Each structure stands twice: as structure tokens, then as C-alpha cells.
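Only one protein chain is missing from this complex, and each of the others stays in its spot.
Note that the chains are named A, B and C in the order they appear, and that numbering of residues resets to 1 at the start of each chain.
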Amino acid sequence: MSNPIRVTVFNEFHHENHYEPARRIYPDGIHAVIAASLKEHSYEVQTATQDQPEHGLTEDVLNGTDVLVWWSHILVDEFSDEVVERIHRRILDGMGLIVLHSGTQSKLFKKLMGTSCAIKWREADEKERIWVLAPNHPIVAGVPEYFELPEEEMYGEFFDVPPPEELVLMSWFQGGEVFRSGITYTRGKGKIFVFRPGHESLPTYYNPHVQRIIANSVGWAAPVAGTPAPAFGNAQPLEPLPQKQA
Amino acid sequence: MSNPIRVTVFNEFHHENHYEPARRIYPDGIHAVIAASLKEHSYEVQTATQDQPEHGLTEDVLNGTDVLVWWSHILVDEFSDEVVERIHRRILDGMGLIVLHSGTQSKLFKKLMGTSCAIKWREADEKERIWVLAPNHPIVAGVPEYFELPEEEMYGEFFDVPPPEELVLMSWFQGGEVFRSGITYTRGKGKIFVFRPGHESLPTYYNPHVQRIIANSVGWAAPVAGTPAPAFGNAQPLEPLPQKQA
Amino acid sequence: MSNPIRVTVFNEFHHENHYEPARRIYPDGIHAVIAASLKEHSYEVQTATQDQPEHGLTEDVLNGTDVLVWWSHILVDEFSDEVVERIHRRILDGMGLIVLHSGTQSKLFKKLMGTSCAIKWREADEKERIWVLAPNHPIVAGVPEYFELPEEEMYGEFFDVPPPEELVLMSWFQGGEVFRSGITYTRGKGKIFVFRPGHESLPTYYNPHVQRIIANSVGWAAPVAGTPAPAFGNAQPLEPLPQKQA
Partner (left out) sequence: MSNPIRVTVFNEFHHENHYEPARRIYPDGIHAVIAASLKEHSYEVQTATQDQPEHGLTEDVLNGTDVLVWWSHILVDEFSDEVVERIHRRILDGMGLIVLHSGTQSKLFKKLMGTSCAIKWREADEKERIWVLAPNHPIVAGVPEYFELPEEEMYGEFFDVPPPEELVLMSWFQGGEVFRSGITYTRGKGKIFVFRPGHESLPTYYNPHVQRIIANSVGWAAPVAGTPAPAFGNAQPLEPLPQKQA
């Protein structure tokens, strides 16, 4: 039997403490709801929040993390550059990353993408319908060809990210926009899944399809044991080279 | 516990019957060596050969196959168009396909690619060194950053296939060429891995790295349970549309 | 000064002859409207229709074509297999292809894709809003970040094609669906652009954005002079190989 995948759910955990509509829906924080759901999928789960020392993402925590789930929004400028570097190194080394909703505006995600990650947005609690565009992808196992969120914040294109490697989910919004809502990237040995929904004052993370997709994406992003460690630096020739004349 | 993945290894099985150098190395056929290796990886394995009725790839066999491993070379024109259509449908429906060596010249593979699949080639039993270019890919679990085949047939670029979705392996040849030796595609719900090595008169399929890669690729290409079945055809609106005036 | 790009606009030209709503909008055929628009963009344009000998796509015509624009729908089964093969060869050799609307259901396009090319669809003359997802692409020069077609046939996902190389345009439909409406592929040396809109009984091809996109796509798909011709087949080594012992 293989070891369970070790997940750390990071949440900024600001709105739920300072903004009544968020607190009402996520009294223990978005991370608590996501962590509870992931535990049901047999993952080994811990949480981290921004107010903790080193944002709860110490070397030890990260070294014991296979996949990091990330939610942040308004305190991105206060997030430690040093911790960003630390997480970034772990991702290049193989840790998976699941970026939720406004986590796309974090220092970490911008550093991974190399772009502004800018979006259109609207808080009108409108309907979002999410379509599966990669019907054989492990991330959509158990998900129907589309599902609806009756009320969500809108994110609209153009989403300033590099062209994704895989386009798994696409959103239709009632107000007239579309958005690439489930996309994947590779950075170093790390696999990244970006999943759009999840406004802090709406019950999106209780939605079973949303929970399923996050759980599937953790399994997809987890590092594969035994893959080769690239060897960088000065290298001896593998074939004989002609002698150079002095 | 999930059910074991069901693999069918198809081999043209002509050279091993008619060409002494191939028979000497693969007395029971290339398929026998590959099948034996796959069984060691806990797959449920059967074989099929071109001389069997319907080339051993009946509706029943294909319906009971999660991943089809394919080797062919010289009898491609004699392969039944009807069976090609049948396999093609199963791939679109989710069956995985592993195309080995000259299997890239088959009707089936050309139909899947939409191109000529033409290559450069040379039978000089030269050295091939295969480099990993996607070091986090499940197909290279347990494989070093490169490995060597002391004697192989050369395939050289340009390989007339669509740009692959993933470039996993790249070959260096002693005679001066390079080749995209491990590449992936999606067709419908089917996942396809193309793996270059495997000349019929060389012991390539006994190489442990080659065996490992084929075994890994079977796991990677197997359909994921519960992914959505796309619904095609005439569709009712999901949102109210304005009444049209007569 | 370089020579003008030579375009051939192929149209099935059946509906406009047999179906009053199509005839009313395109009395001389869809091809006539597209050809007139392309001439305004300084292309050298000819047309071909299915009722002509060899569907108007003789060897001579194809050899004198840099980019083929394609509209077809209902007579796809009657289209000559031989002419499909001929066009296919020219595409692999570098001729560009622009596939419009239901042209995605043609033998030619299915042969190029290797998939069923199946879609969802609905004829409800609903609103379509087309979003630019690749804002630096030459195909969208002169196009705003989105534009609307007040009435169009709906095509919905899942669209059974391989993952596109570039996703340029994405449609939002009033009835609730999304669709990858502007996508690109490479097959051999040929570049392919698929552009969704263009129902036969709606005035879509008079829309200036639609005309602009088709014109841009022709420029994008035209072969680039002087690119290398791949050399296939048996190849001499470029480096000395060790002598083999008898």
C-alpha cells in the first residue's frame, strides 16, 4: 500500500475573521471546509493560515507536503517574499500546487506564471456554468459534462496567464463573459492546477462538484515517486570528443 | 481495491516467423516478451496477432481492453480497414493506445494523427541515448535522466506528426540525428503514447528501462473511471431564450 | 514586392440553391460573399463549388492555391474520397486551410483531426458573443476584445477535436453553452484555422469582424517561402559509425 498523499491547505483567513458575510458561511475559515472535504478522500491534511509564524509554511511543513492548496486575496502584499521563495523552490522540486479563485493574484502565482495574472471581475452573485473541455482528465472524474453554481463572483477574459498546457474547465457567466476556469501548468517538476470558483462570501466550497474537483486535482498534482532528479551544471562528455590541438 | 488494468498486446508477428534474426531474439514474438513484462507489473494481459481472425481484435476483445499496445511494420496494407475503424472508435471512447516503433507507420496511427507519419531511418545498429525531457511524468518513474540502447535502428526528424501534447523523451543517435521518442496525444477520450525504440532484430524489449516505460505508459493511458461521457447532437437551451417574432 | 496570396474559397453551395432562407441571404452563395471580402484584402481569390467537376478542386487548382477556405454541410458523404486525399496531400505539403462552421463535419477535417469532430448544436437564432483569448494573435488584428453576433446557430462543447495548439476565440451563447470558436492546428507543413460561426441562413459572413478574422487567418495560414522540405526515408549517417564485426 502506498502512503497517503500529504496535503497542506493554506488560507489567508482574513475575510472570515473580519467580514460578516464570509464569517457566516465559513465560520472556521475556507481552509476548514476544504480540509474536511479532502480528509474524506483519504488524504492526510493539515492547514496553514497567513497569521501564523512564517504563514504556517515553514521548511518542515513544506518538506512534509506533497500538494499545497492555496486561497488568498487581500493580504497578498503582506505575504513574506522569503516564504514565497521557499514555496517556489519546493514546487520546482515536485510539490503540487492547487490555486483557488483569487489565489491567482498572489505573489506566488505571479512568480510561477511570469505574467500579471490580471482579470476582469464583477461581484453580482450571478450564475456560473462550468463546462468540461477535457472529458478524459482525472480532475473531472465523477463530474458531469457541466455543473452550475447559482451565485458566484464573475471572472472574465482576458486572463493574463501563459497559454495553459491543458484546458480542463470553461465557465459561462450569466452576465455574458467566459473564463478558463480549470487549467494546468508545469513548473520544474511541480504540477499546478488553477481552479477559478470560490468567492469568500458564497458557499461554493460546500458544492460537491467543487469538492470533487479539488480532491481529484490533489491526486493529479501529487509528485510521482521515482521520477528522475535532473542533474544540472558542468557535465563530462558521454561520447569521446576529438582531441583539440594546442 | 480497483480492478487491474486490462492490456491487449497486438503484434504483427511476421518477422519473428519469417526472418531468422528476429526469430532468434523473439522466438515467441515481440508480444510475448512485452506481455510477460506487463504481467510482472500486475496488469491483466492478453495478446493478439495479425494472422488471427479479425487480427485477434474482435469487438469482444476490444471492449475488454483498457489499453492496447501496438507493434506492426510490414503488413500494414493487409490490415483490415474495418478493424482499424473498430479500434479507432474504442480509442475515441477512452481506450488507451501505446504505439511502438514502426507501429507509427500503421493505418491506425496515421488515421489518428491526420499526417503522413513519415520519418528518416537507418538500420546500422548504432547507439541510441534516450533523454528524459519531462522529469515529473509518470511514464518515466523509475527511469534515470537518460539511458542507452547500445544498438538500435535510427529514426530521424522530421517526424511528420502533429506537435505532440507532451514531449517526454528525446533520442540522440550516434550517426548524428535526434528524434522525439516519447510523445503523447489525446484523441477523443483516448490517450496515446508513442515510444520509438524496438527494432525487430534487436533485443530492445528485454531492456529494463524500455520495459519500465511501456509498463508506466499503460498505467498512464488507462481510462479514468467516472469521467463524463460527452453528449453530442441537438440540445435544448439551458437558459431562457427570447421569443422570436413570427 | 511579394506575390499576392492565392486563395480558393470552396463552398458546398447546396442550401443557397435549394433552401429559400439561405438563398435570400446568400443569393450567389456563401463563397461569393467571402470571396468578395477577401479580394478587398488584396488576396488573389477564386472559388470552387461541389457541383463542379472534381468539386472544382483539381490538381491544377490546388497547386495554385496557398490557402483553401472551406464551407460544407449536408453533402459531405457525396464528396469524393479521391479529392479529399488530394487536398490532404497539399495541406501536408504546406497549403493553409480555413475551416468554417459545419465544415468541421467534413471528411477532410475529420481526416486531419483523427477524431469524430462531433458537437452539440441548436438552431435557435440566439445571441453569440465571441471573446478573444489570444490578444496578440495576428488572426485578431483589428478585432475588439469581444464582438457579438445577434443571431447564430449554437455549437456547444464538448467539441471532439484534439486539444488545439492555440485557442484564439471562445464563444458564449445565450442559451448557456460555450465553444472553442477559433482554434489552430498544424498538420505536416500545413496550418489550419477553424472558425465556428456561419450558419447558412443567417447573415454572419457580412459581419465585418467575421470578414476581418477570415482575412487575417488567410494571411496567417499562408505558407512561408523558403521553409525547409523535410527529407524522409533511408538516410546515411552524418557521423562516423564504428565498424561492425562480421
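By definition in this document, contacts are C-beta pairs under 8 Å (C-beta built on N, C-alpha and C of every residue); 3 or more make two chains touch, one makes a residue touch a chain.
Nothing here was measured: the structure is a model prediction, and the numbers come from that model.
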- Of A:G156, A:G182, A:P197 or A:P223, which sits in contact with the chain we cannot see? A:G156
- If the missing chain were put back, which residues of chain A would it touch? 92, 111-116, 118-122, 124-126, 154, 156-158, 160, 162-163, 165, 174-177, 185-188, 230-239, 241, 244
- Task: Could you please point out the chain C residues that touch the chain left off the display?
- Result: 94, 129, 132, 134-138, 140-145, 174, 186, 188-191, 223-231, 238-239
- Message: Contact with the hidden chain only, please: which chain B residues?
- Response: 129, 131-135, 145, 157-158, 163, 166-167, 170-173, 176-178, 180
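Everything below uses one rule, namely that only the chains that are shown with their structure count from here on.
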- Message: If you tally contacting C-beta pairs for every chain pair, which pair wins?
- Response: B-C
- By mean C-alpha coordinates, which chain is most distant from chain C? A
- Note on the structure: The distance between the C-alpha centres of chain B and chain C, rounded to whole Å, is 30
- Message: As a quick test, compute the distance in whole Å between the mean CA positions of chain A and chain B.
- Response: 32
- Please compute the C-alpha centroid of chain A, do the same for chain C, then give the distance between them in whole Å. 36
- Item | Shared-contact residues (touching 2 or more other chains) in chain A | 129, 132, 134-135, 145
